[in-house]
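Excluded from the complex is one protein chain; the other protein chains are retained at their positions.
As written, the chain order gives the labels A, B and C, with residue 1 at the start of each chain.
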Amino acid sequence: MLKSHIGGGDADHIKIRGLDLVEDLVDKHDFVEVLCLAILGHFPDQRMKRLINNSLVTSIDHGLTPSALSTRLTLHGAPESLQGAVAAGLLGAGSRFLGTVEVSARFMQDAMSGFEGGVEPSDAQLRQLADEAVARSRAARRKIPGFGHPIHVQGDPRALRAQRIAEDEGYFGRYFRFALQVSQSLSASVGRPMPLNATGAKAAVLLDLGLSPEFGKALTLIGRVAGLVAHAFEERSRPIGQDIWNMAVAASEGGEP
Amino acid sequence: MLKSHIGGGDADHIKIRGLDLVEDLVDKHDFVEVLCLAILGHFPDQRMKRLINNSLVTSIDHGLTPSALSTRLTLHGAPESLQGAVAAGLLGAGSRFLGTVEVSARFMQDAMSGFEGGVEPSDAQLRQLADEAVARSRAARRKIPGFGHPIHVQGDPRALRAQRIAEDEGYFGRYFRFALQVSQSLSASVGRPMPLNATGAKAAVLLDLGLSPEFGKALTLIGRVAGLVAHAFEERSRPIGQDIWNMAVAASEGGEP
Amino acid sequence: MLKSHIGGGDADHIKIRGLDLVEDLVDKHDFVEVLCLAILGHFPDQRMKRLINNSLVTSIDHGLTPSALSTRLTLHGAPESLQGAVAAGLLGAGSRFLGTVEVSARFMQDAMSGFEGGVEPSDAQLRQLADEAVARSRAARRKIPGFGHPIHVQGDPRALRAQRIAEDEGYFGRYFRFALQVSQSLSASVGRPMPLNATGAKAAVLLDLGLSPEFGKALTLIGRVAGLVAHAFEERSRPIGQDIWNMAVAASEGGEP
Partner (left out) sequence: MLKSHIGGGDADHIKIRGLDLVEDLVDKHDFVEVLCLAILGHFPDQRMKRLINNSLVTSIDHGLTPSALSTRLTLHGAPESLQGAVAAGLLGAGSRFLGTVEVSARFMQDAMSGFEGGVEPSDAQLRQLADEAVARSRAARRKIPGFGHPIHVQGDPRALRAQRIAEDEGYFGRYFRFALQVSQSLSASVGRPMPLNATGAKAAVLLDLGLSPEFGKALTLIGRVAGLVAHAFEERSRPIGQDIWNMAVAASEGGEP
């Protein structure tokens, strides 16, 4: 017996988490609400919906990134398959790019694992946990994603805005407080300002809302598909795939075998 | 020079169609609005937004479909890569499943190509075009997707609802009118009721809103990614990949080479 | 009941087309022989094996092609997944690149469909078929892949070599003869030399050996995977993914939305 609680249906009725697609969902709930229902099993409250929309919007496009280039190069060779071009771009959303929110959230979750579900930790406790986690990461020469910014050394405006929204909506919690302690601990350890950045803020908010690190990555994938579609469509009307190929060949030198 | 009008940015500012991600978009526009901006170059009006939300919601999940099964089987072998599992499911969104709205819309667009941009055609003109298009398709033994329903032979409730929304919102136009004529023409030709179904209605609405067939397919891909994520997450917590494998092997017989 | 004639097995014995992997195949037959057994159901004779090896070798690598670039850009973002990087590169092997042998073979097969299995056609008959097929393609403004060369206007050395091997091995047949007639017909029609090229020769040989157009494409995919692996490994030790990204961004101009 294969058990799936997501949905199912017959030729006439399709259900998602027990609700009828036509009767209960279409034209009554928007995409973000049903996305949440399908993945998490419940509709989001307003603040979770706001976070999800912001995460999706942030992920849509960052210009001619490796994933956008892969989509365009793939469509150039296989114009018959939009799904293939989008899939090729999606495959680059791994641990190094587009997956950093997940890595940052895992770092915070691991460091805070002792406090899961217990009483609210004090700032001193959070600082101690931050010092220990930073020390472990630096000993293992592991980069901590979510901290540091090349320009805004005194504070990334996107992180500050995320903090303000969290405070407004009442979910500024232990993970965001911990992230701010990590920023201080890390700055002291490396000897230069390491402000919480947009990635780290997103990771902290995710955890304060009770969501998983992997859910953060999932939102990145869903949002990015929209951007990859945009690149695929533009590639059809104003192709640059051949130019990228030419440019790469012109810039290459074979060298000796 | 590579020209892309979608977006771009530097370490500090990311732009989509000339608008600043942080200043102009995040927390000011929701995902569906920015999706539309990225792909089409402009924000949607209310009725287009309603259509896009409905299309996305309809596409999220249809239970243990081939694409959901591929995602789960892929995650079973490669649990380290969420993007790989989602990409595998997406690759099945081709011409036969999940791509039928696009095929249906192309049929309507081709059949109506003589009227693009001209005066509004009469019902008699539409019926003649429908008769010709049906005749061509049947001569070539090509199936016309978007028509026929195994149960609702007198009218698919999802198509009827789509028609009502189109009338309410004021975009019931020549393509929907044409689709209703095709239904009659096809029913006469095959000798049994071939009502406009959900796929055909979606295709007609898309075209009446001035959107392309391929945009319909794009919405299917974006919506389905959310459902594939749901299956991937459920596969992690309640795996069925191994059961599907066992079931397939148990049901197979090798036969002679 | 799921019927598959390819293979199967239990914890102890794996069979391919009825032969035992350990007892009958490993260390007794090489990869090309078992590849042929798995796909076609029989071992290749010597000339088919030679053709398959040559097709695979030809497909391995053509430098920094779109598929190699996609593999490298994907690995740059997701270094944890070799299979994802290779899959991304493979997805570009569509109708425009890496699939041209298949398209060329389909053209020949369609044009010759009247002669399937019958008596050997005369040169005059082949020329008439060629004239008709060329006229149809030119009327539909469809390019005929497999003919023409930017430099070797009097004859592509790779096609001449393929012809010599076919003659040596005794499988120079109706399809190669037809391809040479198409070259003459096409040259007359366009008014400049359109020699049979490497793609067209490969397509003709495939058909003369009784293989399908799609088998030609399959060999391209299998061979290319080896080349994509080579690029992925080189990307690990001497990365250029970041450079390609930088180069694309530097060369781009956003323009007005």
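What we mean here is this: contacts are C-beta pairs under 8 Å (C-beta built on N, C-alpha and C of every residue); 3 or more make two chains touch, one makes a residue touch a chain.
Computed from a predicted structure; not experimentally measured.
*Asks:* Among C:H42, C:R142 or C:R161, which residue is in contact with the omitted chain in the full complex?
*Replies:* C:R161
*Asks:* Can you work out which residue in B:I6, B:M48 or B:L69 touches the chain that's missing from view?
*Replies:* The single option touching the absent chain is B:L69.
*Asks:* In the complete complex, the non-displayed chain touches which residues of chain C?
*Replies:* Those residues of chain C that touch the unshown chain are 2-9, 11-12, 14, 16, 21-22, 25-27, 29-32, 34-35, 38-39, 50, 52-54, 56-58, 60-64, 81-84, 86-88, 90-94, 99, 149-152, 157-158, 161, 165, 214-215, 217-218, 221-223, 225-227, 229-234, 238, 240, 243-244, 247.
*Asks:* With the missing chain put back, which residues of chain A would touch it? List them for me.
*Replies:* 1-5, 7-8, 15, 17-19, 41, 78, 80-81, 83-84, 87, 248-249, 251-257
*Asks:* On chain B, where is the contact patch with the chain that was removed from view?
*Replies:* 63-67, 69-70, 73-74, 76-81, 84-85, 87-88, 91-99, 241, 243-245, 247-249, 251-252, 254
One rule holds for everything that comes next: only the chains that are shown with their structure count from here on.
*Asks:* In this assembly, which chains make contact with chain B and also with chain C?
*Replies:* Per touch definition, common to chain B and chain C: A.
*Asks:* Comparing centres built from CA atoms, which chain ends up most distant from chain C?
*Replies:* Using the mean of the C-alpha atoms as each chain's centre, the farthest one from chain C is A.
*Asks:* Rounding to the nearest 5 degrees, give the angle of the rotation that lays the CA atoms of chain A over those of chain B.
*Replies:* The best-fit rotation has an angle of 180 degrees.
*Asks:* Look at both sides of the chain A and chain C contact and report whether the same residue positions are involved, with over half shared, or different ones.
*Replies:* same
*Asks:* At what distance in angstrom does the C-alpha mean of chain C lie from that of chain B?
*Replies:* The answer is 32 Å.
*Asks:* Based only on mean CA positions, could you tell me how far chain A sits from chain C in angstrom?
*Replies:* That gives a centre separation of 39 Å.
*Asks:* What positions in chain B touch 2 or more of the other chains?
*Replies:* 2-5, 7-8, 81, 83-84, 87, 91 - these are the residues of chain B that touch more than one other chain.
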